[in-house]
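A protein chain is absent from this complex, but the other protein chains hold their places.
Right after this comes subunit A.
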């Protein structure tokens, strides 16, 4: 598995897209710091970008990589190798190279700007951690979609639909249900609703460290008790981890049974 991971990783490191992605974040970081002059303000803007763009790029890139390297995969399948290690290797190769582009691309300008001497370092690390989680989650979901669809156009269609659903439509449905059931106690519902969507969960985790924390108070004690404590943080990160593990499990299951 690690050999395949290494090959995919080096393959991707040589590819143009990784550099474009890396350069994009580098530019974003530099421009934001140049315009804002304020580390914590830049973190908020970055959050907006990360929770939208990272999932989108993760899904599209994952699907694209799978379809492009299909012939190489078939070649590998002819060798005496475990199927799960082939696909997991490829998945990790894509996910790790994307995460590296993200971490290095954003990290370098911030480090040069004096991140280590600033108290925004925890907010920033949280941002990078959730960004990495989102990459892992959405690449895994993309591999699931690609494995289930031989037709490339269909695969891309589903991938974009998935992103659209989790990034936008889900929040719409969430908001509608909150308004429809506004006469009932909604604390638990909104907590669960947040947990079920990795994008919402990441956004809430970052915002809690920033401006939402005091505004939440109006909505009752449940939020505060939950998100304000270490317990809430642990549960949130467990939910994110679960969001990685479940799709990865499905990749191995699907890969075992699939005909090529």
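Points worth noting:
Keep this in mind: a residue touches a chain if its C-beta (ideal position, glycine included) is under 8 Å from a C-beta of that chain, and two chains touch if they have at least 3 such contacts; residues count from 1.
In the analysis below, contacts and distances are computed from a predicted model.
According to UniProt, the chain absent from the figure is "Nitrous oxide reductase family maturation protein NosD", selected among "Formate dehydrogenase subunit alpha", "NADH-quinone oxidoreductase subunit NuoE", "TIGR02186 family protein" or "Nitrous oxide reductase family maturation protein NosD".
Considering A:7, A:24, A:67 or A:174, the position touching the chain not shown turns out to be A:174 (whole complex). The residue touching the chain not shown here, chosen from A:52, A:81, A:128 or A:160, is A:52.
In the full complex, subunit A makes contact with the omitted chain through residues 41, 44, 47-48, 51-52, 167-169, 171-172, 174-175, 178-179, 182, 186-187, 189-190, 193-194, 200, 203-204, 207, 211-212, 214-220, 223-224.
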